[in-house]
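Take a look at the following structure, please.
The complex appears here without one of its protein chains, the remainder shown in place.
In this document, chain identifiers A, B and C correspond to the written order of the chains, with residue numbering beginning at 1 in each.
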Amino acid sequence: MAKKLGFLVNIERCIGCHACEISCKSFYQLEPNMRRRRVTELPEELVGTPVRAFVSTACNHCDEPACKKACPVGAYTKREDGIVVHDQNMCIGCQMCGKACPYGVPQFNPVKKKMDKCSMCYDRLDVGQLPICVEKCPLEAIQIVDYNEVEPSNSVSVVPTFADPSITHPTTHFILPKPGKQTRRF
Amino acid sequence: MNHSEIKHSCLEERMFMYQLFLHYYRGDLLKLPAAEWGKLLEILECQPALQSNDWGRKAVLQLQNMTTQTLEPFEYDFNRLFVGPNKLLASPFESSYQNFEGTVMQAETLKVRNFYYYEGLQVANEGGLPDDHIQFELEFILHLLSSEKKKEALHLFLEKHLLKWVDQHCARIEEHSQSLITLAFGYMLKGFILLEKSLIEGEGL
Amino acid sequence: MLNETISRRTFIKGSVSLSALLGLGAAGTQAPKGLIPKAAAKTNGKVEQFYNACPRNCYDTCSILTTVEDGRITFITGNEKNTYTKGRLCVKGNTYPRVVYSPDRIKYPMRQKGRGSGNWERISWDEAYTIIAKKILEIKKEYGSTLPICLNKYSGNFNILNYATEGMLSSIGYTTRAQGTPCDPAGSDAQGFDMGVAYNNDPEQFLDADYIILWGANPSWTSAHSMYFIEEAKENGTKLVVIDPLITQTASKADEYIQVKASTDGALALGMIRYILDNQLYDKEWVNQNSIGFNEFFAYVKKNITLDWAAEKTGVPKPVIERIAREYATAKPANIWIGFGMQRHVNGGAMVRAIDALAAITGNIGKKGGGVNYIGGETWGFNYHTMSFGAPEGSGGEEDRFVNMNNFGAQVLAANEPPIKMMWIACRNPLAQDPEPTVVKKAFDQMDLVVTADLYMNQTVEYSDIVLPVTTPFESVGINVSYWHYWMNVNEQAIKPLYETKSDLEIAMGLSKKLNQIEPGSCTFPVSGDPLEWVEKELNNDIKALFGVKSWDDLRKNGGTAKANESITVAWNDLKFRTPSGKYEFYSKKAAQYGHHPLPVFTEEYKAPKEYPIRCMSPHWKFGIHSQFQHQDWLMAIQDHPFIEIHPDLAKTRSIKDGDIVKIINETGYMTLPAKITKMVPADTVVMYEGWWKGVNYTENFTVKALAEDMGEYKKGQRGIAFHDNFVNIEKA
């Protein structure tokens, strides 16, 4: 059976440090505001008690990628293993994919005048290496999972700020933080 | 004058201008005493290239107004623009313009380095100084100008490198310059680059 | 097109005159050449890898793997051979390529005409050395000693070879030194009184802990690599308790978070001790065999401490104190990590002593996975060869004179006979990082010469006479260890130094050479030497044996990183304490000698003055280490302005809304910055993160007074600053 690769983001472990984001940027030498992975702050009341929580997201390599449907030149392909790949050589920079993606993943690169997005480092995966963000997360909070093999029981497919997964069926899953006990003065 | 003579004189004139800018960016003019500036001005006043365009004329006019007082802040302003220690206001590195975040020693710098290699040259302190400092690019152009055979390479280098960024560089000088001299040289460079552009367009290739 | 009317003759004349005028041949003939014939062997696409060490003032002190292509760095990441770094860097480390190749680096030695004027002239290294050397000799002549020369160097780069700066100054005679540390002094004294010295367990042993209390520590932001082991432990069932006045990122990860009133942690520890003693949960055997003064301490607690008092004092309900005390006392082993922030109070040292006592009575000290972990220095046994040359013969004065780094401005101004006339600043940014920056500036004004060595323009450089450009770790050689983990990391030179940058060691040699040229024998520091030889001289047999390496070069060839022998990774495993009694000292005569209560008693916290009722804390920021990194644009792209965190209840009383500009003010100074309304801070406290200076005309220290901590003299020579006892008022600006 074909693979269905997706990111599994462990918010319980994520400390919002942005190392995933910057290591990816450094490795691919992306322009300053280009981010293939982004860390965003979640609402303080995410788990009931107020905490600092972050989620790291990249391309969600959806089962029904809206970018692929929107792209007029067919620059998007979904590989057998589920990775949605954007061929920058074909891209004409119309930016429809960025509009159509519920997660706003494809970003317009103002230098190349083309769209840019995470490829799950498929060229690294193909030679047995992990994606940069997975390898470089100091907390090992990002994993690649073959969802055809395991459906992590403790994971969810949506967090606040994350768009309705029924639109494009993203493969990214999240492990939510367990609420800790708090004794607060305020 | 016949046709070839015009070209010849153009070439020498160009070499003069490139040399002047090379000296300028290398900092050779920083310690020039006031009297010597007068002589330099005299030479500049009889340069056909300078007199032939607005920016050049503007530059010479600026320099004619020079006094000993204007000489003093020249060095400080030169350093603020091109040397430091502050954030450079008009970086003399090509990559500061060609690289999107202005980082030096990236692909843009390597392209320049490879051009030098192609001509059998390298920066003396390679790795120690980014290869795309304007001073090296000017020196490289002078090297290419010295031989008719290298004309094609010269045009390619000008088009791919110097002409691509110097406009922006001059704009930043205009924006941040606080000294009459740095501004004059900014104008002069801008005017000269315009001439170079039209020359290349004229010669086609 | 070109004007044809001007004759060729005129023109050639011009060209020749230009060259004559400048006293140079035409470019490319006699002038120094920028371009030279290419070396034949040069090829493109050569990829090499080097080991580097992150030398910043950080627990994690990472081992770095640097990829270099065609002589330029293309990627910088962690070294996988180091089981603490684990092949990964923090967010700041990931920005190193930009740190090296930012066009904004300081490139050349420069001299400023008029301090703060921004009028800089470029000078050669030789000129720089000459100016400095002449000034040094002039001062020596005028005052009969070099004491008017003051060094202020601290933690910007902990490469062992960087002690060359201290060494060079010692080599010219006796000088004045900024002494002490704004970092850990009170806590280090406390642990010194209790155990002889601060000594922590290997942080990789969080995995062996059954129970972890992070007491005022926020490793999520300040030690991401430790946080990995803590999260792993949590996943294995270890309970993580975080005690902190703020809901830090780490507190957000805790199984249990306890919000203690700032500066009352000692009361909480003593309350827990009272419960443990009352309930016979303490380790009688451990206490009997390994400590002195337990009975006196026991008596103090019984007499003075009650749980109700502790609850009242700390704001933590009694049942919670009881439960945590029971859990901690019954977990084996239980691990406490005391953060530096917790002791930045006027009673910080006393609080650390109380927490130490808690760990001691439960027998957690000397146990793998346990301990009361604060800081350690067991791996720092280098030769410090760079500091070994001594003052030259005939130096005036008898010994170095010290001023307190934590009250630098005032003490420099107060110093006389002789006064301080010259300052050398390295690895520091005092105008941004010191309390009362206006006073520091006044001290600068009194100087004849201020020399600063730095990587980037900052407030201190702006106010210097001479700036010396320094190398990044990737451009020089070195060796690093950590004050937290047990690894030693090699730092290879990965690339040529850019521009005219030099390492502190090279600067020291260069200046010594110049001094000896002008006045032979005036500086004992070697005038030349290969940094590779220098670094080998740092390793002695003990340290080689400890790390199992033959030499620096051997380590370089074998992974670039080595871990110390297991025998030292469990603090006090042999239970031979380095106190006068050789035991754990609940009762410390040493403490009494230094004017403290001999027992770990509670001392009162600093009380808020009426006009300034709000505590303003300035903990470390996740995108910077002090004033380093924050200004890098890769990080500015994530967060481009400082802010102040305010609890919604407090904000309401001042009608402050999220994003409003707020003025923070007290008798020392004021600043204005945007508010972030958040429940992460208590309603009696506001938080402004430390080290932000780029793009603003203030620093977090504008309201910080040079208020001393209770301890610090014993181990660091000077007390620290109670940074977190900073009281202010806020209003909508």
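Criterion: contacts are C-beta pairs under 8 Å (C-beta built on N, C-alpha and C of every residue); 3 or more make two chains touch, one makes a residue touch a chain.
As a convention for this text, contacts and distances are computed from a predicted model.
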| item | value |
| --- | --- |
| "NADH dehydrogenase", "Membrane bound protein complex subunit mbxK", "Branched-chain amino acid ABC transporter permease" or "Anaerobic DMSO reductase chain C anchor subunit" - which is the UniProt name of the missing chain | "Anaerobic DMSO reductase chain C anchor subunit" |
| Chain not shown, its touching partners among those shown | A |
| Sole residue of A:79, A:112 or A:185 that reaches the chain not shown, by the stated touch rule | A:112 |
| Missing-partner contacts on chain A, residue numbers | 66, 68-74, 90-96, 99-104, 108, 112-115, 163-164, 167 |
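In this text, only the chains that are shown with their structure count from here on.
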| item | value |
| --- | --- |
| Touch-based graph of the chains, sorted into line, ring, star, complete or other | complete |
| Separation of chain B from chain C, taking each centre as the mean of its C-alpha atoms, in whole Å | 44 |
| Gap in Å, rounded to a whole number, between the CA centres of chain B and chain A | 46 |
| Junction residues of chain B - those touching two or more other chains | 101, 106 |
| Interface hub residues of chain A, defined as touching at least two other chains | 29, 32 |
| Chain C residues within the chain A interface of the complex | 74-78, 86-91, 94-95, 97, 220-221, 224-225, 227-228, 231, 247-259, 261, 315-317, 320, 622-623, 633-635, 637-638, 647, 649, 678-680, 682-683 |
| Touch list for chain C against partner chain B, complex | 1-6, 8, 10-15, 17-19, 21-22, 24, 26-28, 31, 33-39, 42, 44, 70-73, 97-98, 101-108, 110, 113, 118-122, 457, 461, 467, 469, 495-499, 633 |
| Residue ranges of chain B touching chain A (in the complex, touch as defined) | 100-101, 106-107 |
